[in-house]
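I'd like to ask you about the structure that follows.
This view holds just a subset of the chains, kept in their places.
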Amino acid sequence: EQAGLFSSQYGTQYGSTDKSCSMHDHQTNSNHIKQNCPTPTADHWVRADQEEEAIRRKLKYFFMSPCDKYHAKGRKPYKLILQLLKIVIVTVQLAFFGISNQVAVTFKEENTMTFKHLFLKDYNQSSDDSLAVYTQQDVYDHMFYAVEKYLTIPETTVGRYAYVYDIGVNGSALSLCQQYYKKGQIDPANDTFNIDPHIVTDCIGVNPLSVPDTQLTSSYKNFTLKFHKLINVTIQFQLKAINIQTIINNEIPDCYTFHITIVMDNKAHSGKVKIWLENQATIRECKDPSVSGHAESYTRVTFDVVVSLVCLLSLLLCGRSLLRGIMLQQEFVQYFKETLDRKVCWADRLEFINGWFILLIISDIFTITGSIIKMGIESKTMSSYDICAILLGTSTLLVWVGVIRYLTFFQKYNILIITLRAALPNVIRFCCCVAVIYLGFCFCGWIVLGPYHVKVK
Amino acid sequence: EQAGLFSSQYGTQYGSTDKSCSMHDHQTNSNHIKQNCPTPTADHWVRADQEEEAIRRKLKYFFMSPCDKYHAKGRKPYKLILQLLKIVIVTVQLAFFGISNQVAVTFKEENTMTFKHLFLKDYNQSSDDSLAVYTQQDVYDHMFYAVEKYLTIPETTVGRYAYVYDIGVNGSALSLCQQYYKKGQIDPANDTFNIDPHIVTDCIGVNPLSVPDTQLTSSYKNFTLKFHKLINVTIQFQLKAINIQTIINNEIPDCYTFHITIVMDNKAHSGKVKIWLENQATIRECKDPSVSGHAESYTRVTFDVVVSLVCLLSLLLCGRSLLRGIMLQQEFVQYFKETLDRKVCWADRLEFINGWFILLIISDIFTITGSIIKMGIESKTMSSYDICAILLGTSTLLVWVGVIRYLTFFQKYNILIITLRAALPNVIRFCCCVAVIYLGFCFCGWIVLGPYHVKVK
């Protein structure tokens, strides 16, 4: 004997079993302990035949699947078709956005790579994160190498970079700084030290050769490091570039400013100075975009508007269905209270609120918000690629997950889902138990073994 | 109680259960819903005893396994022996072809490797796909290095390569080209740009030193790259070589032409110029093959002909069996219609068409086609190694998979296969459901996370 759908099961069971609250039993076998709902006496039912029949028919129709509704009343499943349409257009929109986003991200990543090859001496891509030096001479070499390469950028680089002036110390373009402890007399020979742990920062500015005031250009050669109390050396500057690759996708190029920081870290005072380069990009609209033969294409924006409208329609329809469910619930509860003088238990009340509709509503809100941000990005008034990616990605995922709902309209899958729903609480409880033990084990292992093994870190 | 084979089951069950369409029930337990065939009344059977006995005997014999046929009528299983012979010779043929094919593929691969080592500066095999340069000087260096190495090929290479003349621009042997945007004024300092995205290609030709007209030989040194709007630099030329390694396998050498393209890609304008080498080989028959002491060996071709004939025989025998099955089906349907006035349902009709024979026929057709191509390759009139490999490989796979059929003649395996057949639809349906969700998840993850992680790409 096979268990039917909620809806159909409800419809048939209602009339036959005369136990409104037991409708839950056959669906989830694990809940049979919480039977707190009162059982009505049979005579109540005999009296209110007319009213009962009306509400029974309403309930039956409410819990029908779209297919059943079509068979029963010939109502075409507009909402179902709308959802299928939404899957297609939301996916297409995500794909378009993904391609645009990839161009922006790749541009930033490849520039970071370029800066590492340009400014870091002996840089080797395969051992990216282990660049370190061990002698004083090497520290000076790497430091001067980076500054020299910065000064020769216009002649050497393949890409076209522009200096950003007046951002460093003394209105210079590049800030070369060292941080050290205020006092740091260390004498390992006698096992004595005298440290003042306040940190002092000592900076000089360097200007490119193009700046007429040449005073700041070559003075960096005299920059002396206080190795015995040095914490770190940082070289900071900014470079500007334009991502003209977007022309291929028929988009207007963005203007980028890269905030580059080269750090030589001696914080551990272990004789090893780690060196790395950080690159933060900010994206801005360019001032005077001029692309010859570029017809302002409104197709993308149009498509985004269409997506937004479809999602708005879906939002309204789902909201209406949800509202109807709540109203029917009110009516049902009212009927039970008046006619049968009984309360309807919460588990049954929740049956009226369709979780799938909530899922669709969340998805719709995400898509609409994401589409608005996307239009902003395309018209170059916004550049928050990340938020837009998360919104559109999540909504697409939700819409695809919503496909499972349509599978519940087929009997075989329904059994699968009901079984899963019944088994889930036990599985979750077991997982929690295992997780706690695992967590304790991990925590202990991380602290005790962590420092000795690179992999555990 | 153990379920027998289709055939034997059919034979015995037929007389005893009097339900032609229920013969399907015991085999696949999942189909018991679709019982649309009518049940005959018992008196029909009593009348047509003679005719029934005849068709029953025919059916029983038809569904017998070769072993049973041998035991029943002493008919020797010629077809079975033929199939076993086919497995052996088809496998041997594939092995022979595989060795020949490997020589051809290896020759191409190793030459590509050689060209990379010869023409790419600082080439390192372990980081094959990440060769890139970051400064203007490095781009020039790599470009000139490749051209210089090309000019000195005759003196330096271990292998014997010949230039191909008159294929580049201005009738030169090597084309050195750059592609750039028509207009590409980029000023990151002011955040302005003026781009005409039409692509202009600018080429010069270079001739080897052996060509008397030395004008084209050294002019490439003056080739200037327009870095600020550069899209890519390409160096294209062709080299000819002869694969004399095949002499070891007693085959006549092939003549190869390698179309080599070195690309320096600045499409992304991210300061990083990726460099790679592409090599496309075309195989031709050599003009005047002369191998001393090479007796034209017809053994290979003879073997291919034998394989083709065996497969043709197998094809004819399987075709005949298939035809007999269809004819018996017609007779059976006719009998049911006339005598019992009943239709035979489709599932039962399909029982008469043996899937194994279709598998063998496809395999035979593939083998015959593959053998013909193989003969063409061996006589140097064809060079489509890939198609031949796919045809022969697939056919061998099918023939080996056909081994399972002989296992069904043993009872124990038969149960295994019947169980698998019954479980398959449910498994496939479940996989579909999981696949849809997985797809949605992948799609979302790829778009959202893709640009940030190399691995997800």
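Think of it as A and B in the order they're written, each chain with its own count starting at 1.
The criterion applied here is as follows: contacts are C-beta pairs under 8 Å (C-beta built on N, C-alpha and C of every residue); 3 or more make two chains touch, one makes a residue touch a chain.
From a predicted model like this one, the values you see are computed outputs, not experimental measurements.
All together, the complex described by this structure holds 4 copies of its single chain type, of which 2 are visible.
The working rule: only the chains that are shown with their structure count from here on.
The rotation relating chain A to chain B, fitted on Cα atoms, amounts to 90°, rounded to the nearest 5. Centre-to-centre separation between chain A and chain B, using Cα means, comes to 40 Å.
Taken together, the chain A residues at the contact with chain B in this complex read 91, 94-95, 97-98, 101-102, 104-107, 110-111, 113-115, 117-118, 125-126, 155-163, 239-245, 247-248, 253, 255, 284, 286-294, 389-390, 392-394, 396-397, 399-401, 403-404, 407, 412-413, 416. Interface residues of chain B facing chain A in the complex, by the touch rule stated above, are 127, 130, 132-137, 139, 181-184, 186-198, 227-228, 230, 266-273, 426, 429-430, 433, 436-437, 439-441, 443-448, 450-452.
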